[in-house]
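Shown here: the complex without one of its protein chains, the others still in place.
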C-alpha cells in the first residue's frame, strides 16, 4: 500500500474528533458514494433522501448523523455535519501532487519579480516585473503573473491563469485554469465628435483587483480590474466556472456564486449570499447580506433584505409554452379587461 | 494548381456515390454558397428556402435533391441528404494543415509521459507525468495535458487546451482553444464552526472526466471532473463554445449543445438531445432521449419524454414589455380576481 493513502478508521475518528462505532482497526483506502463504494472505502450520508441506500452499501464505514447510525450495517463515524466531516476526510485521499518548489527552467521570470521561499513556478510561466509570489505559493504551467501583481502565501494557480495588472491575491487563494483576473473593465465613452456620426473612446482602467484570503475562482472566470478604484472580493468568496465580474464590483465575504453567473459594473453584493447558476446582477445595485438568488434570475433592482429571490417562467412543452408566451405580450391589456369586467360587475352589483 | 485541392466533378460523384448530371470533366477547386460561388466552385441546396437562387448561381456544380435537379442550370450531384454530402465534399477543400509528427523542441514533456506513434506535440506544450498521447493524436501549441490524462488516437487539441487531471479522451475527439477539461468541480460544504459565522470548506474532487469517441468540445468550454465518480460524455457528443458542464454530469451519445448552454452538477441528459444556445439544466435532473430544449430555456424539472421544451417570454418594445412585466408580478392575484368574477357570474347565472 505504499504510495496510496491509507488510514485506520480509528485514526480518522481521532484526527477529526468523531465518535467511532464498529471496528476501528480496519483500513480505509479511499472514499466512495453509498451506491458505489467498494470495501475499504468510506462513504457518507448527509441528504436523508439517500437513507435507503444505507442497508445495501458495501462501504466499510459511513460518516453520518447520530440518528442514522442505528440503520447502518457497517462501521460508522458520527458527525454533527457529515458532509463537512466527509470533506475533511476525503482531502486525505486527494492525489493532487504537491508542487515542487523552485522555478522551472522554461519559465520566464523578470529580474524585478520576487519569488518567496518554497514557492513553485511551473513550466512556461511568465512572471513580469514587479510581481511578487509569496512563500509556498504554487504557480502551475502556462500562467502569466503580470506587472505588479501579488500572489499570496500558499495560493495556487492551477494552470494557464492570467493575472493582468495590479491584481493582489490573498493567502490560500485557489484559481482554476483559464481564469483572467485584472483585464480592463469595459469602460467606454461615446464621443459625438469622433467619426462621422460619433464613435467610442476607451476609458482607461486604472484600478486593480483585490481578492481576499481563501477565495476560489473557477475555470474561465473573468474578473475585471476597476476603472479608478479596485474591484474587490472579500475573504472566502467562492466563484464557480465562467463567471463574469465587471469592474468595481464588491463581493462580501463567504458569498458563493454558481457557474455562469454575471455581475455588472459597480454592483455591491453582501456577505453569505448564494447566487445561483447563470444568475445576473445589474450594475450599480446593492444586494444585502444572506440573499439567495435562484438559478438564472436577473436582479434588476437593489435587494435590501435577506431572503430568496427569483425571476423567469417555468419550462413547458413548446406548444403550450408558445400559446402562453404569446399571451404575455398582451398581459397589461388583459388586466385592463378584467378591471372593466370588475367595474361592470360592481355597477351591476350596486344596481341589483 | 499544385498545392490547391482540385477534383473533377466525376471523381467527386464516384468517391461519395452520388449521381452526376452534366459535365463530369470540369474541375472543382473549392466550395461556395449559391449566392456567392464563383465558377470552379461547388455549392449545395439543402434548405428549400434558397431554391430561388438555383437559377442565378454561378457555381459550376450544385449538390441537391433529385426534385430540385430540374431547376438547376449547372451540373449537379444528386444526394438524398445534400447537406451531408456537401459536408463530406467540402472536407476535401479544408486547408487546415496536417500536424507534423514528433515533439516540438520547445515542448516540456515529462519523462513519465507516453507519446504514441505519429503523434504530434506542438510548440510550448506541457505534457505531465503519466499522460498518454495515443498514436496519431495532434496536440497543438500551448496545450497542457495534466497528470494521468489520456488523449485517444487521432484526437486533436487545436491549441491552448488544458486537461487538468484524470481526463480520458476517446478517439478522434476534437477540442478547440481555451477549453478546460477536468478542473475541480464546484464542491463546497458550509462549516458552521469555521470563522465567526461559518465559512466554506472545499470538498475534494476525486473523480475524473471520460469523453467518448468522436466528441467535439468548443472554444472556452469547461467540463469539470467528478466529485467521487466521473463526469461522462458518451460518444459523438457535440458541444459548442462557452458551455459549462459541472461535475458528475452524464451526457448521452449524439447529443448536441449550442453555445453558452450550461448543465449543473449530476444532471443526466439522454441520447440524441438538442440543447439550444444558452439553455440551462439544473442539477440532479434527468432528461430523456431525443429531447429538444429551445434557446435560453431553463430546465427546472426532469423531462421524462421526448419532445420540445421551452421557457421565457417574447421580446417586445421595452415600453410595452415594461407594462406587461409589471403585471406579471400580480398574475396570481389576477387569476383570483377572474375566479371571483366567474363565481359571481355563475351565481348570477344560476339566479337568472
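Every chain is named by a letter (A and B) in the order it is written, and numbering of its residues begins at 1.
As a working rule, contacts are C-beta pairs under 8 Å (C-beta built on N, C-alpha and C of every residue); 3 or more make two chains touch, one makes a residue touch a chain.
Because the structure is a prediction, the values reported are computed rather than measured.
Chemist: Out of B:29, B:241 or B:302, point to the residue that touches the absent chain in the complete complex.
Modeler: The single option touching the absent chain is B:241.
Chemist: For the chain that's not shown, point to the residue among A:88, A:142, A:238 or A:268 touching it.
Modeler: The one listed residue touching the chain not shown is A:142.
Chemist: Looking beyond the chains shown, say which of A:124, A:169, A:256 or A:288 touches the absent one.
Modeler: Missing-chain contact among the listed residues: A:124.
Chemist: Quick one: say which of B:21, B:202 or B:254 touches the chain that got left out.
Modeler: Missing-chain contact among the listed residues: B:254.
Chemist: Which of these, B:24, B:141, B:198 or B:283, touches the one chain of the complex that we don't see?
Modeler: Of all options in B:24, B:141, B:198 or B:283, contact with the hidden chain holds for B:141.
Chemist: In the complete complex, which positions of subunit A touch the hidden chain?
Modeler: Residues 108, 124, 126, 128, 142, 144, 146-147, 160, 162, 164-165, 178, 180, 183-184, 186-192, 195, 197-204, 206, 220, 222, 224, 228-229, 242, 244, 246, 260, 262, 264, 280, 282, 292, 294, 297-301, 307-314, 316, 320, 323-324, 326-328, 330-331, 334, 337-338, 341, 344-345 of subunit A touch the chain that is not shown.
Chemist: For review purposes, identify every residue of subunit B that touches the missing chain, sorted by number.
Modeler: The list for subunit B reads 30-33, 36, 81, 83-84, 86-88, 90-91, 93-97, 104, 106, 122-124, 141-142, 158-160, 174, 176-178, 214, 216, 218-220, 236, 238, 240-242, 253-254, 256, 258-260, 272, 277-278, 295-296, 312-319, 321-322, 325-326, 328-332, 334-335, 338, 341-342, 345, 349.
Simple rule for what comes next: only the chains that are shown with their structure count from here on.
Chemist: Could you grab the centroid distance between subunit A and subunit B? Build each centroid from C-alpha atoms only and quote it in angstrom.
Modeler: 25
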